[in-house]
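What follows is an incomplete set of chains from the complex, kept in their original frame.
Order of writing sets the labels: A and B. Residues in every chain begin at 1.
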Amino acid sequence: MAVKLEQITVPTRGIGDFVEITQQVDDVVGRSGIREGIALVRSRHTTAAITCNEPDPRLHADMRDAVHTTFPASEPYRHIEEGPDNAVAHLATAMLFGESTWVAVRHGRVDVGTWQHLYLVELYEARRREVDVAVLGE
Amino acid sequence: MAVKLEQITVPTRGIGDFVEITQQVDDVVGRSGIREGIALVRSRHTTAAITCNEPDPRLHADMRDAVHTTFPASEPYRHIEEGPDNAVAHLATAMLFGESTWVAVRHGRVDVGTWQHLYLVELYEARRREVDVAVLGE
């Protein structure tokens, strides 16, 4: 059994950006030498989430809309020193998408399912985001 | 330390079905020989979720209702090639329930808490679902 811990950097282009990170996570798995086990993925931010989903831009648009219908920017939020968008970004990260997930590692590769891809979801503004990837196994 | 990775198959009867998988996960733990550690559970699908909750059918009905009040099928979704129900299933999996969780393993058994059971939640239609179970420990 071994553990490999890495931090990957994910630049984003602005609010609502779905940045695919499957390859970057797979590269960490490759460098770990681990053939069978798990890869855990976690955004080190409270306004950028992790999700595993289909690579359909229309689905990503539905998810962006779902954030705004669930938590409208027009609500009287209290956490407003960085603007109401920032409160919404916090709520959507912690209460809708979540900031972490895990996937199986088989034959030295991440095994996410047939139509699935790992994404960092930018919920605030263009940033350089940091993501922790931990690989455990044999 | 050892790792055991298995895929279990979970047939579902249709949208809104809560299929208990506690025993199947516990069986993987038993086969692993691991006595103390963790069991991670992950749906390999984007329209079927994992949750850990009480075995009360009324609570499951409340959760089904909560999906539909949060993401009504009447909204103009863009991801509609498989019908609006499919968009809702994606949103509910990724943004409400989540597709994965973990539980402690103690004395060679999953230790989920007094009133808790592990469920796969079918959010789309009757299917044969695949769930990854990873057990790590000693």
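Simple rule for what comes next: a contact is a pair of C-beta atoms (placed from the backbone, for glycine too) under 8 Å apart; a residue touches a chain by one contact, two chains touch by 3 or more.
Please read these numbers as outputs of a predicted model, since none were measured by experiment.
Novice: Count every copy of the one sequence in the whole complex, not only the 2 placed here.
Specialist: 3
Assume only the chains that are shown with their structure count from here on.
Novice: Can you compute the centre-to-centre distance for subunit A and subunit B, using the mean CA position of each chain? Integer Å is fine.
Specialist: Taking the average C-alpha coordinate of subunit A and of subunit B, the gap between them is 19 Å.
Novice: Which positions of subunit B touch subunit A when the two form their complex?
Specialist: Against subunit A, the touching part of subunit B is residues 1-3, 5, 40, 42, 44-46, 70-71, 75, 77-80, 87, 90-91, 94-96, 98-100, 102, 130, 132, 134, 136.
Novice: Can you name the residues of subunit A that touch subunit B in the complex?
Specialist: Against subunit B, the touching part of subunit A is residues 1, 36-38, 51-54, 56, 58-59, 61-63, 65-66, 69-70, 96-98, 101-106, 111-116, 136-138.
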